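Right, one structure below, let's go through it.
Note that one protein chain of the assembly has been removed; the remaining protein chains are unaltered in position.
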Amino acid sequence: MEELLTLVEKKLRENFGDHIISAEMMRDFPVFAIKRDKIVEVIKYLYDDPEMEFRFLTDLCGIHFPDNKGEELGVIYHLHNMPKNWRIRLRIFFSAEDAVVPTLTTVFSAANWMERETYDFFGIVFKGHPNLKRVLNVEDMIGFPMRKEFPLEDQTREDKDNTMFGR
Amino acid sequence: METEVIDKSKISLGSSPPGIEGPGFFATKLDQVIGLARANSIWPLPFATSCCGIEFMATMAAHYDMGRFGAERLSFSPRQADLLMVMGTIAKKMGPILKQVYIQMAEPRWVLSMGACASSGGIFDTYSVLQGIDRIIPVDVYVPGCPPRPEQVLDGIVKIQELIKSESLRRRQRPEYKAMLAQYGIE
Partner (left out) sequence: MATKNQKSKEIRETPVITAEKLEEKEYSILNLGPTHPATHGVFQNILKMDGEVIVDSEPTIGYIHRAFEKLAERRPYYQITPITDRLNYCSSPINNMGWHMTVEKLIEAKIPKRVEYMRIIIMELSRITDHLVCNSVIGVDSGALTGFVYVFEEREKIYEIYEEICGSRLTTNIGRIGGFERDFNDVAWAKLKKFMAEFPKVLKEFEKLLVRNRIFMDRTIGAGAISAERALNYGFTGPNLRAAGVDYDVRVMNPYSSYEDFEFTIPVGTNGDTYDRFMVREEEIWQSYSIIKQAMEKIEKLPAGVFHADVPDFYLPPKEEVYNNMEALIYHFKIVMGETEIPKGEVYHCVEGGNGELGFYLVSDGGRTPYRLHFRRPCFIYYQAYPEMIRGNLLSDAIVTMSSMNVIAGELDA
């Protein structure tokens, strides 16, 4: 897996220079941190390049680190090259005030609902998405549930006493 | 081929309601007769949302046959159903739909809440799950479990049968019943 890391890092740095922030191995996955504005070009390059050929989007999810000021929200992409069985992870981070990311639906149709789910949970707006509405929660809900400050329990219920339930 | 000899002394008929019997006639109260007929021919509406639905499918199948209790004819149309069986978690998005299905059912109607999620929200004490369907519709029998075993479901059906047998014909027109429905906002 280390060879995969060096190979992909070399190709990405050749083509995108300093848009690639970092490259490291986490357990058995090469993980690359990319700058937000070029993420779709990077993924399209990884899709088209005949040596890379990452033609399968395994997963797309969001993440919230409230302690990293200026880089609170992030989106994580998992890509997969099926014939050669290569898997990599790409991460982008940006601040919560400016949570806009270009959409990946032009490259992968699978990203459609995955981006809607990320919008639903974190409030990250995907620019260019054909139908950016909430997919799992009620459409007129206020607030973004997976952010750390949103409470888990329903705040309007009156029959359960928080102190007795250890919350 | 050996045939099993059935011991006829061990077969007994079902209990009949108290009444006056004579040659060619049996007189009892109308409530009892109608209750008996209704109880043994329930048409359930399976409102299956999640895992409890699979246990309900197992209850309907041959091993724990629900047809023994007369309830094998499922009715997916609320207008023709007697018993609304709510099986599985009801999220807040699904609540209005459940209420509409209940309103569309014709009287007399009963509600069986199967599983912990339908009875009280279950293990999902979260922002998106309705903590029990009795917040929006009146419930007759609760069957706890996660998921309840088919024997428990059948026990719930037997309890519904007891309720049906003992119900008075005028119960649904009484003001107390209408007041209870008004509590839920149902006319």
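Going by the order they are written in, the chains are A and B; count residues from 1 in each one.
Convention: a residue touches a chain if its C-beta (ideal position, glycine included) is under 8 Å from a C-beta of that chain, and two chains touch if they have at least 3 such contacts.
Everything numeric in this text was worked out from a predicted model, so none of it was measured.
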**Message:** Given the contact rule set out at the top, which of the displayed chains would the hidden chain touch in the full complex?
**Reply:** A, B
**Fill in**
Out of B:Ile34, B:Met94 or B:Leu163, the sole contact with the unshown chain comes from B:Met94
**Selected residue (touches chain absent from view) among B:Ala106, B:Cys146 or B:Ala182** = B:Cys146
**Complete:** Contact residues on chain B toward the hidden chain run 47, 49-51, 53-55, 57-58, 61-63, 74, 76, 88-89, 91, 93-94, 97, 101, 123-124, 126-129, 146-147, 149
**Complete:** chain A residues touching the chain left out here are 26-27, 29, 31, 55-59, 61, 63-64, 76, 78, 82, 85, 87, 89, 108-110, 112-114, 117, 121, 134-138, 145-146, 150, 152
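As a working rule, only the chains that are shown with their structure count from here on.
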**Item:** Distance between the centres, which are taken as Cα means, of chain B and chain A, whole angstrom
**Value:** 46
**Asked** Of all residues in chain B, which touch chain A in the complex?
**Response** 92-93, 125-129, 131
**Message:** Per the contact definition, I'd like the list of chain A residues that touch chain B in the complex.
**Reply:** 137-138, 145, 150-155, 157, 159-160
